[in-house]
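Dropping the structure in here first, questions after.
All protein chains but one are shown in place.
By letter and in written order, the chains are A and B; residue numbering begins at 1 in each of them.
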């Protein structure tokens, strides 16, 4: 097995980083460090960081034989996920005033 | 000739392994889309509280923070199980998986008690649009975790019975991926539902 399944070090590093990235947004929110809009952007960015940590440290997205179809699928999936969420919000805001 | 056949056979089986993994990654993408839709619904309906309690009044910081730490830790321990798998250490593998299952159970338990408290406060799935979206999004994740617990238990029993072979390796890898994926989804629930809810 030449494939790299990660080392204990990588896992521990990922775990510690994910803990830190959990505490920071919590602190930011509880302390109201920024205004609401800014806060939303910052904690969303941190969540994306968490996602990358899980993908690279735990899920070994870089492993596997080439071509890496699973990575292509994930990237396309991310585009679709963005389309669904952002698209729905954009399209449906027209009647958000009703309620 | 004989050797040639066995080599061919081996290659064939090896290929099947990578098939399963690729198929499972694609399945995860489809599951991502399922959650994306639920997040979209939540985003659209989060203002539909009809004057009832809002997220700020309902969510308890202590509770959801505990859930987050438990699930993050279980993701780490399931990673350690995968590590033990590749080192061929059966006992260690089983132990880490058991730790993961126990943490998962704790998570589900906390979530159930959180839901019960909310229902007691008069905030149930049929109260208003916001709560319907909340319960379906967080509940779907909870159901995924519960399903993962049964699945992981089945895998543990199979490791006990057959030891570490190619099939078991594949299964542990796949259930591990599933578990990390649920952690990723939770991080977004933590951020979008809970943190933005108490903001």
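Heads up, the rule we're going with is that a residue touches a chain if its C-beta (ideal position, glycine included) is under 8 Å from a C-beta of that chain, and two chains touch if they have at least 3 such contacts.
Just so it is clear, contacts and distances are computed from a predicted model.
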{"item": "Record-based protein name (UniProt) of the chain missing from this complex, from \"Cytochrome c oxidase subunit 1\", \"ABC transporter ATP-binding protein\", \"Spore coat protein CotJA\" or \"Sulfite reductase [NADPH] flavoprotein alpha-component\"", "value": "\"Cytochrome c oxidase subunit 1\""}
{"item": "Contact list for the unshown chain, restricted to visible chains", "value": "A, B"}
{"item": "Options B:102, B:125 or B:199, residue touching the unrepresented chain", "value": "B:125"}
{"item": "For chain B, the residues touching the chain missing from this view", "value": "5, 8-9, 12, 15, 18-20, 22-23, 26-27, 29-31, 33-34, 37-38, 40-41, 44-45, 48, 50, 125-129, 132-133, 135-136, 150-151, 154-155, 157-158, 162, 167, 171"}
{"item": "Chain A residues touching the omitted chain (full complex)", "value": "69, 73, 76-77, 80, 83-84, 87-88, 90-92, 94-95, 99"}
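In this section, only the chains that are shown with their structure count from here on.
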{"item": "Separation of mean Cα positions, chain B and chain A [Å, integer]", "value": "15"}
{"item": "Residue ranges of chain B in contact with chain A within the complex", "value": "18, 21-22, 25-26, 29, 32-33, 36-37, 39-41, 43-44, 47-48, 50, 61, 65, 68-69, 72-73, 75-76, 79-80, 82-83, 86, 129, 177, 180-181, 183-184, 187-188, 190-192, 195-196, 198-199"}
{"item": "Complex contact set, residues of chain A against chain B", "value": "1, 5-8, 11, 14-15, 18-19, 22, 25-26, 29-30, 36, 39-40, 43-44, 46-47, 50-51, 54-55, 57-59, 64-65, 69-70, 73-74, 76-77, 80-81, 84-85, 87-89, 92, 96, 99"}
